[in-house]
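Heads up, one of the protein chains got dropped from this complex, but the rest are sitting where they should.
Entry: chain A
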């Protein structure tokens, strides 16, 4: 059986794009609403705390080198419990994919086309997802490198052009209300960017060409992604101020509207939208891939591409009813998603590692 293999560079870039993925446009808002002008410290702290998650995922991958996450769950938790957990896991991932598609429709209808229904946008996005899925993982990972080499410089050029607008007093005084809000402020970033990294364990050990070098590339990819998130948060606070950032739905979008260099380089928000759409597409792809691949493995299908189209059609319809409206989405993302992400992103892998260590120990005796 010829297996899909992706190179380490592709994997690193995939991780970084995935880490930053869904979050860039609105993450600063949720962090700033908790930790105020110290949001950038929260971002650094989240990156450091998130390292533990990365190491847990690495360790998990090492336990069963050529298995995907779903197979690992079934192997470590036993047939019955493993299957139940896997199905729950897939359901959550699938739901998240629908949510990501909802975000796309919601963003475009809010900022550019309020007269338009989100349906056609979502259908187009889902169609692109399905096409990407049918081309397969390898093609997508190659595409990620291309996206990256074009959009990553654009993103940073945009941020650099904001330097004249920086107001350093926006971040002072540092740590006015102590460290507690800063720690609380890490939760949105951890739950949106870091804990979902577990999904990449669907490709991490099994589809990597050179496993010995995969670790550093995973680490670098993660750090790069977190750095991008951090720079976005920092610039939002520096240019927009914390209260404005917290009240805004898409702070990064407003931020790039502020670009005005020599009156020629203005109105750059479309760049940030392009970067975000690409990132969110990459994220959605890996969520969708994990769901389809996982489902096909549970039902022992030979090829996951067979179920892509039906799943995609469900997604396109489901994405419209996943959130009732925007206040619902905000509440869901603040109160429901962090525990869910924590359960599947941290508790599950730790339980799996403990279970498999116990199994090995029991096997030796």
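Throughout what follows, a residue touches a chain if its C-beta (ideal position, glycine included) is under 8 Å from a C-beta of that chain, and two chains touch if they have at least 3 such contacts; residues count from 1.
The rule we apply is simple: contacts and distances are computed from a predicted model.
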> Which listed name, "Branched-chain amino acid transport system permease protein", "Collagenase-like protease", "Spore germination protein KC" or "sn-glycerol-3-phosphate-binding periplasmic protein UgpB", is the one UniProt assigns to the chain that has been left out?
Replying inline: "Spore germination protein KC"
> Of A:48, A:81, A:116 or A:314, which one is in contact with the hidden chain?
Replying inline: A:116
> Out of A:81, A:127, A:146 or A:354, which touches the unshown chain?
Replying inline: A:127
>> Using the document's definition of touch, tell me which of A:81, A:309, A:336 or A:358 contacts the absent chain.
In response: A:309
>> For chain A, which positions touch the chain that isn't shown here?
In response: 110-116, 120, 123-124, 127, 130-131, 134, 169-170, 172-173, 176, 240-241, 243-244, 247-248, 254, 257-258, 260, 266-267, 309
